[in-house]
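So the structure is just underneath, and the comments pick up after that.
One protein chain is absent from this view; the other protein chains keep their places.
Naming follows writing order (A and B), and every chain is counted from residue 1.
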Amino acid sequence: MPFVTFLAGRIFKALLVIVAIAALNFLLIRLAPGDPASVMAGEAGATDPKYVDMLRARFGLDQPLWKQLALYLGQIVQFDLGFSYRNQVPVIALIGERLPATLLLMASSFVVSLVLGLGLGMAAAGVRFFGRARWLDSAIMSIALIFYATPLFWLALMMVLVFSVQLDWLPAFGMESVGANLKGWARIVDIAQHLVLPTLALSLFFMSVYVRLARAAMMEVMTQDHVRTGFAKGLTGGEVLRRHVFRNALLPIVTFAGIQLGQVAGGAVLIETVFAWPGIGRLMFDALLQRDYQLLLGVFLVTSATVIFFNLLTDIAYRFVDPRIRLEGGAR
Amino acid sequence: MRSTRACGSGANSMGGSDARGTPLVRVENLSIRLPVGGDRPFAIEGISFTVDPGEIVCVVGESGSGKSVAANTLMGLLPQGLKISSGRVLLGDEDLAQASAARMRALRGREVSMIFQEPLSALNPLYRVSDQITELLGAHGAYPGKAGRQRILDLFGYVGLPEPERLIEAYPFQLSGGQRQRVVIAMALALEPKLILADEPTTALDVTTQAQVLDLLRKVRKDLGTAILFVTHDFGVVADIADRVLVMEKGRLVEAGAVEDVLRRPQHSYTQKLIGAVPRLEPLDLPPPGDEIVLAAEGVDKRFGTPGGWFRKARHVHAVAEASFTVRRGETLGIIGESGSGKSTLGRSIVRLIEPDAGRILFRGRDLMTISSGSFRSERKHLQMVFQDPLSSLNPRKRVRAILTDGPVAHGESRAVAEVRAAELIRLVGLTPAALERFPHEFSGGQRQRIGIARALMMEPDVIVADEPVSALDVSVQAQVLELFNELQQRLRLAMVFITHDLRVAAQLCHTVAVMQRGRIVEYGPTASVFADPQHAYTRQLFAAVPGKAFDSWRK
Partner (left out) sequence: MSGFWKRYRRNWGAVAGLAILLFVLLIALFAPLLYPVSPWQMSAPPLLDPFENSAFPLGTDMLGRDIAAGLVHGARVSLLVGTISTLCAVIAGVGIGSLAGYFGGWIDDVLMRITEFFQTIPQLAMAVVLVAIFTPSLVSIVTAIALVSWPPVARLVRAEVLSLREREFVEAARVLGRPTHLILFDEILPNALPPVIVTATLMIATAILTEAALSFLGLGDRNFMSWGFMIGAARSMLREAPWLSVMPGVAILLTVLAINLAGEGLNDALNPRLRQRGE
């Protein structure tokens, strides 16, 4: 299958999923107990009938259901995610302002967790492969298990407690020092310092996921025949491990990393909440507190769209890693 | 099928062999201990043998005999948990049992190389085949730079791969099974080793491809003087390729000698038993079938395809093309073909595990394709199947009692009545009633196949379709199960459709045979006349490829 057809198909599918999520949003509003407009208005609506009327118009509540859905989807397609009454700004503007911070956090966490996870997973599988230093495998797997069982938000709090409150090494809140008004490099360093704790907190959980995944995938590949061929050629254990075990294990890892992104996005909500990181996760928490459901649903939609976009990227990456898919196009 | 022309200058440069006289390999009193808790203390126990330069030595034995372990020892590639506990493995004057890891690496691929059973899994799916050979050259610092590519082209030409220039760019999944095995052989030859270990190198291949690969290995030995240690379970292959034979049983070497001596005059009782169990290629005299036609297929047709989607193209394979045949009471029809010939699809179409696209299947005169699903259910009862894989054909979570009685119960019989018959049938197939209380994993392969047969018989069938029922079994067990089929057929006057790739097996119990190629029945007739005088070119090709014809003439 030519790349263009493949890409067109995937993009079409991604758009379809986004539309489906919008439809799901609509469904949720309709299914919620009570009049949709007042549900959406939350507590805010009680004080301002004008806002409720605006919502009624937005959802076309006097029209048949399918028209309401069409109306809603039409607005979404035009990037109209509604109006935040609390903040007196369109939802899309609020989200747009906060999105870069979240993308920065997600990207740094994704990279850190993947690098740490793959590194440790390879090390764990590697010592098994050579039949040496099994304690290292046990140690790595125990660490992975512990971080896998630790609630994200609690880990974040404990990091604040240790590294900010007790040791005072790193800033605990926000993305930049308040009022410092830094420029250029100084600003980048400042942001980087603020980024360390949230990234670590978010990464450690996903690191443990990748450690287990990488190790399991490599252990699986080790049993395959082509590994024996590698030895039969006279390659060293390290060469076999690198070229014939790790490279092959990378495929399931890439796939899974894509799937896992949704969870990273979910975790970002918690992490941003703890660290007052000015991203859309924090925005979601604020929306919860203020019962600003238009905003809440908007954030949900954008978060999902982000994940779908990254999934698209992994799909493309996968195509380049596996010749079977690149050349045949089938076999999914 | 030889491609001697393709070797050119590359092949000549591969020449040169060791001085004759001293053995290349001397294995002395080698023992390899199994981990504690195994079914026996040693994988290999006190075996000694030699391989001369340029000699082809076959190691024969049934599964679990330790024959593969013996070969792997020479590579220093024992499975985890296995260690040499005593003895010497000499390659020239060097004891491999004492060699350092670095020394073993230097030997692997250069002095000793290996050909594996599964050519697909032996190659890494993610690399071009040429890169996998380049890797071997690189590991030994041979043929640097452009010379490497030329070397691979020469090798590909030598092993008879078509269009080397194109295949050099290919990934393993783009090659056929035979081509992959040629790539693996090319890789093994790349540095002209003194010894090639071939671990069941033709078992996963079709018989015609097998014949080509055996030809190629003989050519390699002749051109390059390479010694080959060839592990196999197939005496036909042994007769075709071996100079000498080693027979192994449960980790011990029970007999060794020149191929003709061993095959003609086996000394050890185990060797005698194995050789006696190999089916002969000439058709057996079978009791004649009755007149009543129980099963008839008319123009059965089946295409497989992945339907096209929005973004992909549809693909079609014509699996069975207008197949027709008849089977009478007490008759066995053999459907013979290589993998992908459509023989299994045809068999499954008869019992309607697969819905044919067109054609009629007449069972006792009624067309199974058109009758209502209700009456099909009652008809199917008498149309049963025996499967290939004795492990996967029995539900691992059920006791044999349930496996046998579930079928009749589904047709309204009471469990108690069915259990009485189960006890009778389990005896009939040669097991004791105690077997009813056990689970499938407690039985051997042959016993499981007997249970599978009993399960089919529980339904009091008129027709049994058997899909390669003995191909997964060791040769001695295979003989017993074939005997059981013959016995049951005579006793119960069953009509059978017996699907097999093995002409020897077909000769043992088929009255008529249908030879399939690419979905079509290309030849159809009484076994005796087809075997004596095959008409279709493909049938002739099949017969020509059957290994061990010399062996048959020795046995007369």
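We take it that a contact is a pair of C-beta atoms (placed from the backbone, for glycine too) under 8 Å apart; a residue touches a chain by one contact, two chains touch by 3 or more.
Here the structure is a predicted model, which is why all the values come from computation and not from measurement.
Colleague: In the whole complex, not just what's shown, which of A:Ala70, A:Leu103, A:Leu136 or A:Leu157 touches the removed chain?
Modeller: Looking across A:Ala70, A:Leu103, A:Leu136 or A:Leu157, the contact with the absent chain belongs to A:Leu157.
Colleague: Of the residues listed, A:Ala32, A:Val77 or A:Ala107, which one is in contact with the missing chain?
Modeller: That would be A:Ala32, which touches the missing chain.
Colleague: Would you mind spotting which of A:Gly9, A:Gly60 or A:Gly262 touches the chain that isn't drawn?
Modeller: Touches the omitted chain: A:Gly262.
Colleague: Out of B:Pro172, B:Gly452 or B:Pro534, which is the one that touches the chain we can't see?
Modeller: B:Gly452
Colleague: For the chain that got dropped from the picture, name the residues of subunit B it touches.
Modeller: 348, 351, 353, 377, 380-381, 383-385, 387-389, 392-397, 406-407, 410-411, 452, 455, 459
Colleague: If the missing chain were put back, which residues of subunit A would it touch?
Modeller: With respect to the unshown chain, the touching residues of subunit A are 17, 20-21, 28-29, 31-33, 39, 145-146, 148-154, 157-158, 160-161, 165, 219, 223, 259, 262-263, 265-267, 269-270, 273-274, 284-285, 288-289, 291, 293, 296-297, 299-300, 303-304, 307-308, 311.
Heads up, the rule we're going with is that only the chains that are shown with their structure count from here on.
Colleague: What whole-number Å value describes the gap between the mean CA coordinates of subunit A and subunit B?
Modeller: Centres of subunit A and subunit B (C-alpha means) sit 49 Å apart.
Colleague: In their complex, what parts of subunit A are in touch with subunit B?
Modeller: 1, 5-6, 8-9, 12, 131, 224-226, 228-236, 239, 243-244, 247-248, 251, 321-324, 327-330
Colleague: For the complex, which residues does subunit B have touching subunit A?
Modeller: 75, 77, 80, 105-110, 113-114, 116, 118, 121-126, 128, 132, 135-136, 139-140, 171, 173-174, 184, 187, 306, 310-312
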